[in-house]
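The complex is shown incomplete by one protein chain, all other protein chains being positioned as in the whole.
Showing subunit A:
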Amino acid sequence: MALAFDEFGRPFIILREQDQKTRLRGIDAQKANIAAGKAVARILRSSLGPKGMDKMLQGPDGDVTITNDGATILEQMDVDNQIAKLMVELSRSQDYEIGDGTTGVVVMAGALLEQAERQLDRGIHPIRVAEGYEMASRVAVEHLERISQKFEFDVDNFEPLVKTCMTTLSSKIVNRCKRSLAEIAVKAVLAVADLERRDVNLDLIKVEGKVGGNLEDTELIYGILVDKDMSHPQMPKQIEDAHIAILTCPFEPPKPKTKHKVDIDTVEKFETLRKQEQQYFDEMVQKCKDVGATLVICQWGFDDEANHLLMHRNLPAVRWVGGVELELIAIATGGRIVPRFQELTTEKLGKAGMVREKSFGTTKERMLYIEHCANSKAVTIFIRGGNKMMIEETKRSIHDALCVARNLIRNKSIVYGGGAAEIACSLAVDAAADKYPGVEQYAIRAFAEALDSVPMALAENSGLQPIETLSAVKSQQLKENIPFYGIDCNDVGTNDMREQNVFETLIGKQQQILLATQVVKMILKIDDVISNSEY
């Protein structure tokens, strides 16, 4: 950091530990920040699109993640640079809000920064650039609204939803069974969706995975899957028309919370105590039996004696079920969580058509399926796959697909993918640029060029000639004035995205543009970086 000098030329210190601080200011700071942002975007660029590549990331504990989900890659990279962190947060907020398009948003921001750098070199004030970007983003968002199309679907006809989800899944490693996965995702979302309020609570969809089997074995269970087995190996493995008691109290003699001590000084007292204990177990099991429960699901453990007794009385039971699962079971079966045996009543039991235990392959692992529940508003997607990494990646892909389906239920509008929307916006922004007097015009044009970078990256990743392809598609769009032409990534032979069925949600795309612009503005606005030299 620059020192201040007094009248005699001696430097003096104003800030604490001044000599350890570095300061970057003016155009240098902006250049350095832009470079950092671009570096992050460059990493993700190759992951974009159906022919995008995956990244392998090794965590600090040696665990390996393979993914092409932008948000996950950036999260795991653990970047240190502040500007790079902003890009990570950018991707994360796209993930929170939309759930899909996390790679695209970063690529977009990187392209905007790259263009901004050129404008800065021309001597345009960074804030003018940022303001120009903002104007352009408004134009782009409005244009997207114009070219968007409404989708009609209902519970019976969900084909359009499936197609949109397929577009999302096609860029993932699981694309070989994108059709089935997309169907699963859509069915799951429709099962829990509140179509009137247009609201989907994704918490009600549980995604479980287990190593083994094929990706094709992935299934949707209208009910709950619990990674637990019956507490006693001899209990029945299948219960039809189950009445489930959902308990949060252990099968143990109750313990007061206050510190207590029982003084036993005679044999009789000991006997009573023992009898009492037995009686407790007996009462508990009897109580469950009395209200008509045919299955007990408990949050806590059982005493061995209780377990034996349950077996004996032919009352199957599951123990150590986590709180979240317990809640989902309660919602699905329409039961109530019961905190005390005394409160158990018939009305509080949950009902499920079928509860069965299923074992997989040669392993001893078993899982409990609770199906045909009274209230099917909770579903589980059960993923099978060759290895753990595959399952993790499938989970992420399914999450993206679920989010897309949810967004479509919230807002039915779609735009065409494959870079078609970006190209259309680019044309619109470019045309609008001429209407703005002042320096901003240049920034708006730069924005249009940055929009081209997404289809460009798509073409590059698909092994096409980027510039040739882009200019061909662009001229086609302009000539026919139809905004459906995009990059033919899969070499199907047509550029018409309607035929290829490549859709993206309107809100997702709008959000991408707005978020990227916002973050770029923030980066451009910084002209001074003061840091300890250690960072």
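Definition applied: a residue touches a chain if its C-beta (ideal position, glycine included) is under 8 Å from a C-beta of that chain, and two chains touch if they have at least 3 such contacts; residues count from 1.
In this text, contacts and distances are computed from a predicted model.
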| item | value |
| --- | --- |
| Chain excluded from display, named as in UniProt, from "Pyruvate dehydrogenase E1 component subunit beta", "T-complex protein 1 subunit eta", "DNA polymerase delta subunit 4-like protein" or "DNA repair protein rad9" | "T-complex protein 1 subunit eta" |
| Residue, one of A:Lys31, A:Arg336 or A:Arg366, that touches the chain absent here | A:Arg336 |
| Contact residue for the chain not shown (choose from A:Asp28, A:Asp63 or A:Glu89) | A:Glu89 |
| Options A:Asp199, A:Glu240 or A:Glu499, residue touching the unrepresented chain | A:Asp199 |
| Touching residues (missing chain, whole complex) on subunit A | 4-8, 10-17, 19-20, 29, 33, 82, 85-86, 89-90, 92-97, 125-128, 131, 134, 199, 201, 203, 248, 254-265, 269, 272-273, 276, 299, 323-324, 326-328, 330-331, 336-340, 348, 438, 511, 514-515, 518-519, 521-522, 525-532, 535 |
